[in-house]
Each structure stands twice: as structure tokens, then as C-alpha cells.
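For this view, one protein chain was removed and the others were kept in their places.
Chain IDs A and B follow the sequence of writing; residue 1 opens each chain.
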Amino acid sequence: MANLLGGIATSHIPAIGVAMDKGLEETPYWKDFFDAYPPVRDWLYTQEPDIAIIFYNDHGLEFFHDRKPTFAIGASELYENADEGWGIAEIPPVTGETELSWHIVNHLIEHDFDITVCQEMKVDHGLTVPLTLMWPGHKYGHIKVIPVAINCERHPMPKPSRCYAFGKAIGDAVRSFSGDQKVVVMGTGGLSHQLDGQRAGYINKPFDLYCMDKIVNEPELLTQFTNYELVEKAGAQGVELNMWLAMRGALENEGSLKELHRSYHLPISNTGAGLQLLATNNAR
Amino acid sequence: MAKIIGGVTTSHIPAIANAMANGLEETPYWKPFFDGYPPVRDWLNEQKPDVIILFYNDHGLEFFIDKKPTFAMGVADEYYNSDEGWGIPTIPPVTGESELSWHIANSLVEDGFDMTICQEMKVDHGLTVPLNLMWPGHNYGHVKVIPVCINCEQHPMPQPKRTLALGQAIGRAVESFDDDLKVVVFGTGGMSHQLDGERAGFINRAFDIECLDKLVSDPESLTKYSNYDLVELGGAQAVELNMLIAMRGALLGEVTELHRNYHAPISNTGSGLMLLENK
């Protein structure tokens, strides 16, 4: 069976991609943020995962309102990034895989998740920024990525409890796969932020810290929120916490987790930026 | 309060559209098929539903396998048909309805159905043939349509138990809508048929009749079938039975069969027309 090594939660804001392109990591604005990443990179380097399942949300590159899936999952050998319209540099293609992807797809349909299955999809900064953060210099070609997109843009959005159950089903699918691949899951986005409206700029540090605290051993305290409550407490785009919850759900049946890293920094662009690493007993 | 007053099962094969476009309804091949429809048309004209919720499957007009939804639904105020590549005439736009559609979408996502929600979508023969069968001469513009599209093309497909649950959730959503609307639900496609492979042409009349019976009296019993079973018993495209099951799920009241006409073959299929009243 394939093994889940752990989960990583990270911000995915486009400004990070721009900062890395321009080599700004050591500037005063960015230093504290980037200084948090080496321990997580080192862990990935040591663990040598084969596959990364990445929960993210598309921001209008692949999906538009004409056909907006609640949950979409890729099953392709390759994913391309593309022009998102406001000048973040395009990055080299992302390696995919199809065997575990289809296995997960079958498992999800069997367990009543009504996903959109994508044999071709463009992946935006929600997925590419975390990859670049973990393997700087675009050195992520060796890792096979399974993109999983969650609607965080237009209501109705899947509830936190549904996102957690979705992640849990994906974790179960990984464990029931006959290969011996090593898998990490990533929950990207968040934490609190609001881009739109007179309330733009809203950040809720205490709530973000609460989420990072509870997600380790008491995720049920977070899955009981409605999306309305998440908007209220964490801002209009604070619903991106749902990706973190899906990641955590995937680890649900792994037994005890070790929190190997946690950091939080604000503001990065308009957000509270969290980074967290949870390892399972499968990790070395 | 909106109310689902009934349900209809009907075939949606493209050959029907060609037959109607060419005025072949009275020819020996087609007569037994078309003769089944007037009672259903009469009932619809008497009842005057405001909205039709129409379960169908897209056959590669709107959706391709780059992004194939399990369940998709429209929330637009208008839908267009378009060239499907093999010569059935394109028909006038279909009227949509966004308020009840969004109400249903909200309710479904809240209930844990992971809908793909479409503010613009092209509708293919799976939806347009049934509309034209019920209102010949493309006289369907007055009725508002909510398209609900179920993947019947590429495995894995949603299982009968899931499509029944989808129909039930839609039934609950409609009944919780404030406006006084009369709604009829269509389940289209099927019944037994297989287009592909050495087994092409397979039809199972006994299985079709049994399914129609069970749709009336005991729809839960159909959820014992997996999609694999449906393919085995009814042919590769018999998974379209899922649309009929979803339709039946939406009828939450006391159901009475008002009309039935089974005829095989039409094109390569067993065609099951049935009208159910929901009280």
C-alpha cells in the first residue's frame, strides 16, 4: 500500500511567486516569511516523497462560472501553468501521474463524492506557488502531483465538514492503493484575508492561531464552522481554510501525528500566512 | 410552495429528432413509438407545469473528458443547442430559470452533493429530444427548464443509489422553495442498449419492463444494482437508467402510474415512456 508521510499547510498567494522571481527573499519585508521554509524543505528532502496531493483553489485560470466544480481532481501525466492575466511569471510544467489519480477517483465516486475529473487542466498559482516554495528554482519536476481543486470562489461552497470528509476519503484511497509510493498531502491558501469590499484588508490573527492550534489534534472544532462563519471570522477568502481541512482529513486515519513545524507571519500581501508540517508514523 | 406534480420517463435518442424533422411519425417503423406520446402531451397541456427539471446525460457537446463532472446542473436563464457533429438539426434556445435553480444548487451543496454549477451551458439531444417530443414543433419556449446532467459516459459513474439520493435531495429542495410553481421531473435516456463492441445491439426487454415496474412501486430495489450490473443486464449504455432513477427519487409523495408505452427497437434501444403522478 501507498504510504502517507504527512501533511503540509502553506500559503499560496501570488506575491510569493513574484518575490521569488525577483530574488527578494532576504529583504526586510519577506525575510521572516521565507525563513520559516527551510525546515519543511529539509524534511521533504529527507523523506523523498514520490507523490504530492495538493488541495488548492483555482482563481479563474482553468475554471470559470460557466462550469464551476465543487471538487475537481486531475488525472493527467502533465499539468501546464499559463498566463493568469496580471503578470506572475509562468512556470515550467508540473509532472502528474494517472494510476493513483484514477484509483482515488474510483474510490471517491464509490463513496459518494461527485467530483469533476480532469484529464487536462491548467494549474494556477494556488498550486504552483506552494510547489515553488517547497522546491525553489522550479526543481519540482521529480515529484508527481495530483491536483485537487476546491471551490472557494462562488457560493455555495462545500462545507468545512464536507471538505474534511473529502480529504479523509482521499487518505483512505491512498492507503488502499497497491503501490508502495510515498505520498505527502498539501493544504494551501489562507489563512484569514479579504480582498473585496469595504472590509478589504481584514485579518484575524487570533483566529488564525486558533485554527493552527486546533487543526493538529482537534480538527472537529474547525469542521463545525459554516462557510458563513468562516467569512465572518476569517474574511471573504478565509474560506480557503477548507483546503487545510481537506489536507488534515487525509491524515485522519493515520493515528497520532507529530507537529514538526509551525509558523505564522502577517501581513504577507493581504493575508495571514501560516506554515505547518504534520508528520505521520510512516515518516522516517 | 413549489410542488412536483409528476415525473416522465422517455427515450432521448437522436434518431427521434431526425424522424420528427423528416415527418416520419406515421411510417410503420415509427408509428408504435410516437403513438405512445399523445396522452403524456395531453397531461402536460392540462397541468401546465411552470418548470421542468430534466435529468439527461451530455454526449460530448458541452462536456469533454478534460473536465467531466459527475453531476452538473444549469442555473442560467437560457440554454443553447448546437451542432453535435453528425447532422441532427440545431433547435431554438431553451428557456431556463435561475432562481429555483440556485435554490436547488444551494440546497444540494449543503446536503453534501458536489455539484458542478453551470451559468452557461450548451444542451445536447439528451435534453432537446425529450422537450421536442413533449411539445412538438419546438413549442417548448414557455416552459422553464433546469438541466441536470449525470455522467453516463466515462467510468467511474455515479451508482444508482447515489443518483436516487440526488433525485430525493432535489425533491426536498423544490418543496422548500417559497414560490408557487408546478414542477415536472423528466428522466431521459435508456433503456437497455449497447452501441459499442461485439455485443452492440444488445436489448433486454424483460429487464426493461422490470425496471419500469420497479420505478413505479419500489425504486429503492433498483439501488441494489451497481453500474456493472446495469451494463451486464442492459448493455453498455443502460447506465442511462440512472437518469430515470434520479427522476423517481424526486417524487417524494404518493406515486401513481398514469401511462406507459414500451417499444423496442427504436434505433438500437428499448424505449420506455411512462407518466407518473406525484401526490
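Keep in mind that, in the parts below, a residue touches a chain if its C-beta (ideal position, glycine included) is under 8 Å from a C-beta of that chain, and two chains touch if they have at least 3 such contacts.
Everything that follows uses one rule, which is that contacts and distances are computed from a predicted model.
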{"item": "Among \"Sulfate transporter/antisigma-factor antagonist STAS\", \"Protocatechuate 4,5-dioxygenase subunit alpha\", \"LrgB family protein\" or \"DNA-binding response regulator\", UniProt-listed name of the chain not shown", "value": "\"Protocatechuate 4,5-dioxygenase subunit alpha\""}
{"item": "Neighbouring displayed chains - absent chain, whole complex", "value": "A, B"}
{"item": "From A:Leu44, A:Cys163, A:Ala236 or A:Leu251, residue that would touch the chain that is not displayed", "value": "A:Ala236"}
{"item": "Selected residue (touches chain absent from view) among B:Tyr37, B:Tyr80, B:Trp102 or B:Trp135", "value": "B:Trp102"}
{"item": "Sole residue of A:Glu84, A:Asp172 or A:Glu252 that reaches the chain not shown, by the stated touch rule", "value": "A:Glu84"}
{"item": "Contact residue for the chain not shown (choose from B:Val75, B:Met134 or B:Val183)", "value": "B:Val75"}
{"item": "Among A:His12, A:His59 or A:Lys182, residue touching the chain not depicted", "value": "A:His59"}
{"item": "Chain A residues that touch the omitted chain in the full complex", "value": "15, 59-61, 64-66, 82-87, 153-156, 194-206, 228, 231-232, 236-237, 265-267, 269-270, 272"}
{"item": "Residue ranges of chain B at the interface with the undisplayed chain", "value": "75, 77, 98-99, 101-103, 105-106, 119-120"}
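What we mean here is this: only the chains that are shown with their structure count from here on.
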{"item": "For the chain B and chain A complex, residues of the former touching the latter", "value": "62-63, 65-72, 105-106, 109-110, 112-121, 154-159, 162, 165"}
{"item": "Residues on chain A engaged by chain B in the complex (per definition of touch)", "value": "62-63, 65-72, 105-106, 109-110, 112-121, 154-159, 162, 165-166"}
